[in-house]
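Only a single protein chain was left out; the remaining protein chains are all shown in position.
Labels for the chains are A and B, by order of writing; each one numbers its residues from 1.
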Amino acid sequence: MATPSAYAAPAGLRSGPSAAKIAVWWFLASEIMVFGGLLASFVVFRLGGGRWYDASEHLGVTLAAVNTLILLTSSLTIVQAFAAAERGDEPGVRRGLALTVLGGVAFLGVKAVEYSIEVSHGFVPSAGIFWSFYYTMTGLHALHVLGGVVVNAVLLAAPRARTARRVEMAGLYWHFVDVVWIFLFPLLYLS
Amino acid sequence: MTATVERQARHAGFLRTWVFSTDHKTIGRQYLLLGLLWALAGGLLAGAMRWQLAWPDTRVPGWGQVGPEAFNMMVTMHGTIMVFFVAMPILLGAFGNFLIPLMIGARDMVFPRLNMMSVWTFALASLVLLASFFVPGGAASAGWTAYPPLSARAEYTGVDWGMNLWILALALEFASFLMGGVNYLTTAMVLRAPGMSLLRMPMTVWQQLIAAALFLLSVGPLIAGAVMLLLDRTLGTGFFAPDLGGDPLLWQHLFWFFGHPEVYVVFLPPLGFVLDVLPVFARKPLFGHRWIIGATAVAGGLSFVVWAHHMFMSGMDPRLAMPFSVTTILISVPFAFIVFAMIATLWRGSIRFDTPMLWALGFLTMFIVGGLTGIFNGSAPADIYINNTYFVVAHFHYTLFSAVVFGGLAGFTYWFPKMSGRLLSEPLGKAHFWLTLVFFNVTFFPMHHLGLAGMVRRIADPLQYEYLVPHQWLNVVATVGALGLLASQLVLVANVARSLLAGRRAPANPWQANTLEWLAASPPPHLNWGPSLPVVHRGPYEYSVPGLAEDWLPQAAPAGRTV
Partner (left out) sequence: MLRSMVDWMGWLPENVSTFGGDIDGLLRLIFVLTVAWFLITFGTLGAFLVLYRRRPGRRAAYVRGERLREASWVLVPVAVVLVLDLWVDFRGAPVWARVKIDRPAEALSIQVTGRQFSWEVVYPGPDGRFGTADDRQFLDEIHVPAGAPVRLVLRSKDVIHSFFVPNLRLKQDAVPGRDIEAWFEATRPGRYELPCAMLCGFGHSGMKGWLVVHPPEEYAAWVREQWS
C-alpha cells in the first residue's frame, strides 16, 4: 500500500466535515430510501383501508416497547462512548461501547422471542399481508441492528483501530438504526 | 509502463497490481473489461432475438430453434444485461473511476479499498447472473421489468432459481454501485486540487456526480421491492399477490420510482463526455456551462416525479395520468436547453472532425430523435395507443443507444490514448462510426413504424398476427440492420487490438485539451502526479481566448502566452 499521505487531501485547504462523515451521510441517505420505500408501501396499503391491519392486535406491544427503550438507551451509551473518546477516556469508551453492544444484542434477543411467540401461533410471513410487512420491515431492521452490533463489537475489541472519529461514525449509523425503529414501532404496533 | 511504476512504488506482485488493485485506473479498466464481456453477451442475445423476429421458427445460427420460453428469456436478459451489466459498469464504473481523480487533480479516490470492494462485488454479481443461465428452468424470463405476478410465482414462467439469482445479482450490483457512488461523491467533495473549485470541474465529473447522487437516492425503493419479490417467491409473503391481500401495482411503483432516475443515471455520464468533447474539437468554450449544470440538476430532480408515465395503462387511478404527463413533458425543457447549448457551442467554432467528435455529433443527433419521440410516449392519451408497442422500443433505443454507444464511444476514443498510452487509427475509427450510425438507424428507425402499426412488444413471432403480416418486411430490415450493427463492432475490436499491439505511442495531450488529466503521462503512473499536485487557475473551457498565441489554455497553466 502506498503511504497514507498519498491519499490525503492537500493540507490546510479544506475545512468542514471529514471524508468519512460525508461518506456515511451519503450511505445513510441511500438507506433512508430503502426503509422509506418499505414504509411508504406500508402506509399506502394502510390508507387503502381493509381489515388486514387488524392482525396487528396479535403483536406484543409490551415487548416492543421494552425494545424501544433498550435501543434508545443504547443510542445514549454510544454518544457517551464518543464523548469519552474525545476526552481520551479509554475506560469510558470501552464502557459506552460495551453497553451499546449489550443493548443491540438484547434488542435482537427480545425480537427473537417475539418472532418465536408469533410463529408458534401460526403467524408466519405467509399468513397475510400484515405479517408479510411486519416480518420484512422488522427483519430488515434487525439485520441492520446486527450489522451495527458487529461494527461496535469490532471497535470494542480492537483498541488500536478505535479512533474517536470511527466511534463517531459508528454512532451516526447506530442513531440511524434507532430512528428507523422509531418509525417502525408506531406504524406496526400502535394503530 | 504503469505496471512497472506501480510495482516499483509498492513492491507489489502481479496479483496486487492487476487483480487486487486499489488504483482507480486499474479498477476502471477492470469495470471496462467486465462491461465489454457483458456487451458481447447482450449483443448476441439481441442478434438471436432479431433473427427470430425476422425469420420466425428458423434455426438461429449458434443457438438453434428459439422457442417462446427462450425468446422471453432473451428479451429479459438482453435488457437486464445492457442496463445493469454494460451501461452502468462502463459509463460509471470504468469512466468514472478512471477520470474523476485525474480530472480533479487527485491521486486516487478517497477510499481506495472500498473502490476495490465495489468492483469485486460487481464481479460477484456477474458470476451470479451468469450462473442463472445454467440452473434448471433457465434464466429470468419475466422482462427486465419483472412485473409480478408473472415474476413472483415460478409456475407462471417455469423459471425458478433463475429468477431468484436474477434478484440476487441485481442486489449485488446495486451494492457495488452504492459503494462506488459514495466514493465518487466524497472524493469530489474532499480531494480537489488547489484552485479546483466546484464550478471549475469539467462536465464529465459533474455528470458522474449527479448520476451517482440520483442512483443513491432512487435505488432504495427498488431494493425494498426486490426484497419483497424475493420473499414472495421464497417465503410465500403476499406483497404482490392479490389473493393474499397484496397488489401487483406496488411493484410497478417501486420499480419505476427507481427506473426513471436510472435512465438518467445511464444517460448523464456520456452526456458529460460529449459536453467535454465538443469544446475541444470546436476549439470554443462550452456554451452556457453553468446553466447546463443547473439544467441537469433540474432534470435530475424532475426525474423523481415522472415515474408513473410508465404506468399509464396499468390500472392505477386514471386521475394520476395528466399530472404525470405534465411533469414528464416538463423534463423535455432542461434537456432542450442542453441540446440547444450543445448546438450553440458549435456556432462560430473551428470544428475538427476527429473520431471522438463524430461520435459526439452522433450522440447529439440520435438523442434529438429519441428525445422527440419521448413526447409521444409522455402524453397519456397518446400513450393509450403506443404503450407496449415497438414505438416505445424505438424511443428507448434511440435515447439509450445514443447515450451508451455513441456517447460511450465518444469518451472511449477520446480517452483511449490516456488510458492505454497508444493512439487509435483514425481511418478505422471513422469507418466504425459511419457503419454504426447507418446500421443503428436501419435497425431502429423502422420500429417507429412497426409500433404505429400496432406491433406489441415481447412477441416472438409477428406472423401469428394477421395485421402484422403485411409489415413483416420491416422486421426483416431491422434484423439486417441489427446483424450489420453487430458485425460493425468488429472494426472497433480490430482498431483496439491493432493499437494495443502495434499502435503509435500517445503523447500526454494528443488533442490539445485543457482539462487536468492531459497533464499526466499517457497512461498516468500510480498516484497520477509527480511530487506535487497540479494547481488550477481557471475553468476547463478556455479555448480560443482572444489575445493568446495558442487556441487552448490548460486549467493548470499559470498564464497563457500572449501574441
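Heads up, the rule we're going with is that contacts are C-beta pairs under 8 Å (C-beta built on N, C-alpha and C of every residue); 3 or more make two chains touch, one makes a residue touch a chain.
Computed from a predicted structure; not experimentally measured.
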Message: Based on the whole assembly, the unshown chain contacts which displayed chains?
response: B
Task: From the listed residues B:V60, B:V135, B:L235 or B:L330, report the one that touches the chain absent from this view.
output: B:L330
Message: Given that one chain is not shown, which residue among B:W51, B:F287 or B:F444 touches it?
response: B:F287
Query: Which residue from B:G13, B:P68 or B:G530 sits in contact with the chain not drawn here?
result: B:P68
- prompt: Which of these touches the unseen chain: B:R16, B:R457 or B:R498?
  reply: B:R457
Message: Can you say which of B:L170, B:L361 or B:L533 touches the chain missing from this structure?
response: B:L361
Query: If the missing chain were put back, which residues of subunit B would it touch?
result: 67-69, 71-72, 75, 141-143, 147-150, 156-158, 242-243, 246-249, 282-291, 313-315, 318-319, 321-322, 325-326, 329-330, 332-333, 336-337, 339-341, 343-353, 361, 364-365, 368-369, 372-373, 375-376, 379-382, 384-385, 387-389, 445-446, 448-449, 452-454, 456-461, 464-467, 541, 543-546, 551
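Everything that follows uses one rule, which is that only the chains that are shown with their structure count from here on.
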- request: Spell out the part of subunit B that touches subunit A in their complex, as residue ranges.
  value: 9-10, 22, 107-108, 110-112, 178, 181-183, 185-186, 189-191, 193-194, 216-225, 227-228, 231-232, 235-239, 244-247, 250, 254, 257, 526-527, 533
- line: Residue set of subunit A touching subunit B in the complex reads 1-2, 6-7, 9-10, 13-14, 18-19, 22-23, 26-27, 29-38, 40-41, 44-45, 50, 52, 125-126, 128-133, 135-136, 140
